[in-house]
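All protein chains but one are shown at their positions in the complex.
Per-chain residue numbering starts at 1, and chain names A, B, C and D are given in the order in which the chains are listed.
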Amino acid sequence: ACSGGDGGADAGAGEGGGEPEKASLTVAINPSTQFAPLYYGLQEGIFEEHGLELEIIPQTDIAAIVSGLASGTYDVGFATVVHAVTANANGIPIRAISSIEGQIQEDDEGTLTIASAESGITDFAGLEGKRVATVGLSSHNTLTMWELVDRAGGDTASIELVQLPFGQMAAALDSGDVDAAIMQWPFAAEALAAGGVELGYNNRELFEGTATTLFNTSQSFVDQNPNTVQAFADAMAESIEGASADPETAKTALVDGLGITEEQAAGARWNIGGDPALNVDAFEVARDLLVKFSTDDSAKAALEELDVSTIVWPGAL
Amino acid sequence: MSRMTTSLVPTVRVRRGSSPLRRVGQALTPVWLPLLLIAVWWFVSAESVSPFFPPLSDILVDTWDQWVVFGAWTNAVASLRNLFIGYLLGTLIGVVGGSLMWRLKYLRMAANPIIYFLYVLPAPALLPAMIAIFGIGDVRQIALIALGSIWPTLLNTLDGMRGIDTVKFDTARALRLGGWRTYTRLVLPGAAPQIAAGLRASLTVGIVLMVVSEMVAANSGIGVFILQAQAEFAIKKMWTGILVLAFIGTALNYLFVFVERRALRWYYRSRALGSS
Amino acid sequence: MLSASRSWLTWTLPIVTVAAVLLAWQAVTAGGWVSPSQFPTMSDTMVALGREVATGRVWPAVGATLAGWVIGMVITILLGLLIGTALAFNAFAQRSAAPVIEIFKAIPAIAILPLVILIAGSTLPMKVFLVCFAAFWPFLIQVIYGVRSMDPIVLDTARALGVRGARRFLMVSVPSASPYLVTGMRIASAQALILCVVAEIVGGAAGIGRNILLAQNTGVVAYPTMYAYILVAGILGIALTGAFFLLEKRVMHWHESQRNIRESNKVGAA
Amino acid sequence: MSASAVSTPTATETVLAVDGLRKIYNEGTAQANMAIDSVSFHVDKGEFVCIVGPSGAGKTTLLRCISGLASPSAGSVTFEGRPLTQVPEQLGLVFQDYSRSLYPWMTNGENVALPLSARGLSRAERASRVTETLHSVGLGHVERKYPWELSGGMQQRVAIARALSYRPELLLMDEPFASVDAQTRFDLEDLILRVREDLGITVVLVTHDIDEAIYLSDRIIVLSKNPSIVREVVDVGLGSERSQVETRASEQFLALRRHLMSLVMPKDAS
Partner (left out) sequence: MSASAVSTPTATETVLAVDGLRKIYNEGTAQANMAIDSVSFHVDKGEFVCIVGPSGAGKTTLLRCISGLASPSAGSVTFEGRPLTQVPEQLGLVFQDYSRSLYPWMTNGENVALPLSARGLSRAERASRVTETLHSVGLGHVERKYPWELSGGMQQRVAIARALSYRPELLLMDEPFASVDAQTRFDLEDLILRVREDLGITVVLVTHDIDEAIYLSDRIIVLSKNPSIVREVVDVGLGSERSQVETRASEQFLALRRHLMSLVMPKDAS
């Protein structure tokens, strides 16, 4: 199940047949270096070749991106697999049409849990009863952390969560306000440099071989613009492969794209070398985790009823 | 600030209309519109399938489930406790600070720019600084609420005290009341109506900040409840949070008016007489 | 000579205090009392502010915040005047609407912010809606008070002089209610600005607030930038409030309160 | 100004006729309050009539009914032969409370010009009329000043100028000198006598000061306590030349004074 490989450079007009119905798209992203393939594709003219013109809108609140998709404010927008599942469980029909960076590798270093030196925590089980900083209380990161604690035999209910932006986690660890934090690069570097203890990489074990970071659109957009969706997915697949093949060029694309410095771009990380295709597994795992840790009976029932295969646009598999 | 009004709630109960029919009409006037609006909402939303606008009946059922059955009310308790402490602290500082600034002209001149800066500075912008200073936990939330509630009270206290008639001060001197007695018998009660207006504005700010302070680095509270619901796209749940918050806001407001009307009875009654 | 020295103090004293506060900030942060990972130094913040101004990045942000503020204020004022005047002239309508106004006024705009973001996204309309929601109710109350508190003698005089219709509304009613209107606008303006910035911080709409948020998300390296934008927000607030004070001073020069202020400035305040 | 002056009315022509006037406040409710029971009198062209009565007698109420600002509960008011429905164009009104009836947001000149513009006079005409009228009350220099920059007596003179500017045929005044000091009061009394001579207008003046009433008027209407009826109409035969010091000390004046005192304050009457 892979449309990326044969969607070569000559696929210009897309193989679904016909020109894109809508050539200029608004794309909402949550700015981070994981979007290197997107910027690579833009820089190399891949989207242009597929007849698309993108307007990138930086947007920090993923919930706002998802609702923007539903209301038609954005054509395409970023969300994690957890967002996609919960949105659909709550009756907001969004469809994943491509990954933003490819599938997670076995040596993935995307997200990691770090404990402060003073806390004395050395493994996930040690998080029991501690205070942990996360970027969102019910986010993807929280779920994976809970699952890892649970697997290690810890009691997840006793963990006290604190919602903090990545940028402030290092300071919070440093001052002892929190005992551990689920972080990302490049923020993790600072925490590790200050003596932070690496507990593990959250996604490696749970989501290996799947894509968790997605570009989505609404069901109605898919219905009305099948060629556009196809063209976008093809262009993205091509960009991911291109960025994997030439990470250095992709990193320079970030300098202009995100407006960051050369050094920051040099430290960029994404799932380099991952397969650009999506698979349903990630959605099932996410749904299972959500069900497992849900405290709300009606929400749990809605999640259990959800057929996760409907979330993925078939062309993306 | 000086002409800040407090509320539209009628100051004196109108004792007109001898016929019972008329009295019923009088009693119904303030309630029919809210009831009508609720009814309209109920019926218009009844058939709604939009995930953003669930039927009112569903929202009400959910409110009961979430807040009573599932015990989300503990969120409200946590928030309200922070609000209460922060508000008391902030308004106390406001009244004392306002009095000092009224008394000490140079302090007033010196502190003015700083106070106006903090007054107009959007409080959420201070969140990172508050975390830096107070760390994570209730102390920071209380501190943010307190910090925000200071300014309306302080500025109104100052304005109210400056607005007291000079004849009243002359009277105090003529009666040889002395410093402290002048403050407690003249300055405070004289400025009381405006201090009350400030306290009310502070309450509004306090409620907003109660929610804002929970947006970052918190794990319980009404604000957390609403934001988490948003992150989970649990829109019905979010509606319940908004409903609860609206209820709390309105209840606190009416409670405030109730207390104020009793504490400042002389003021409202004299005004009602003066205007008739 | 006494008043000369006083007027000299009125403008030096604030400058001195501001300078003292800035220096204290610098001393506390540079002196190592507070870790730079928590609080940047004053000089770093000023450098960041200078850079943001020099590169021109600050202006689109200020512009976006102001756009939300201006549109929201215009809508608030127009609607407020219209509805407020209508309500003030009809006791029944006013008594009926009072609880609704009170309830809506008591709902913190921040409570509906997440919902509005979900429905309207992080857009200008979202910001404008929130601004109106926050500013409208207090302004409406001021309008009702202003129109209602009009001295009956003022109206009687107009009738006795044969002044009617539009002339009466413009030359008598509006000036008479204007103290309340101007105060209401000033309060509404402060509320509107706060809501603009909150909407940007929470919802990520373009503006000063989003720049604060983005800097915050970037981490410690961007702290000076973050505080620079916090300063910008405060300065914008002072500028707008100051503008309304000036407006009040000009338009309301005839009003007792303004005369008292002039008087107390002249004598040197009690 | 004196071009249109009619120093002595040639024939006794009735300008104002009040017939069986009754006024009940809050009629039909529980707090119904009869302010005026039944009052009838008439005022001839060129006459100066004072209305006196104890406080709360209903003098202000009566004046409001005469002027058309309030409508009577029963009885009729006829102005120049036509029943009164609204405030007539040819009527000038001076309220007791000058500080509330002058508009503080207008200069004195603009205040005086207001009824002129309502009557459609051109800009040039207005300007000359304002200057002329202000001059006639001895206030040529305050046109560009604001009312609150003047003393109480001066303000009251501006209010009188405003009522005179459009040359009304009938001037109604409600305790116009109640809140000014004695000296100013004397000046204003003489001013109004002079103006009335110059312009030949009819004046009805309400006061509770008996001395003032005697000094000014041709006829005095004495009202009873609330609800008021006409107690007596007293003719004042003091002639048209009056002087504060001499007239007030004359035998005739004192006799009238004693008589009126006994009417107004029955218990004190000897």
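Just so it is clear, a residue touches a chain if its C-beta (ideal position, glycine included) is under 8 Å from a C-beta of that chain, and two chains touch if they have at least 3 such contacts.
Keep in mind the model is a prediction, meaning the values are calculated, not measured.
Asker: I'm checking contacts with the chain that's been left out. Which of B:L92, B:I133, B:L177 or B:A246 qualifies?
Answerer: In the full complex, the listed residue that touches the missing chain is B:L177.
Asker: Name, in rising order, the residues on chain B that touch the hidden chain in the full complex.
Answerer: Residues 165, 167-168, 170-171, 173-178, 181, 185-186, 189-190, 192, 266-267, 269-270, 273-274 of chain B touch the chain absent from view.
Asker: Would you write out the residues of chain D that touch the absent chain, in ascending order?
Answerer: So the residues of chain D touching the unseen chain are 54-55, 151, 153, 179, 181-184, 186, 208-210, 243-246, 249, 254, 257-258, 261, 264-265, 268-270.
The working rule: only the chains that are shown with their structure count from here on.
Asker: By CA centroids, point me to the most central chain in this structure.
Answerer: That would be C.
Asker: Centre to centre, using CA atoms, which chain is the farthest one from chain A?
Answerer: Farthest chain from chain A, going by C-alpha centroids: D.
Asker: Name the residues of chain A that each touch 2 or more other chains.
Answerer: Residues 63, 67, 165, 168, 171, 175 of chain A each touch two or more of the other chains.
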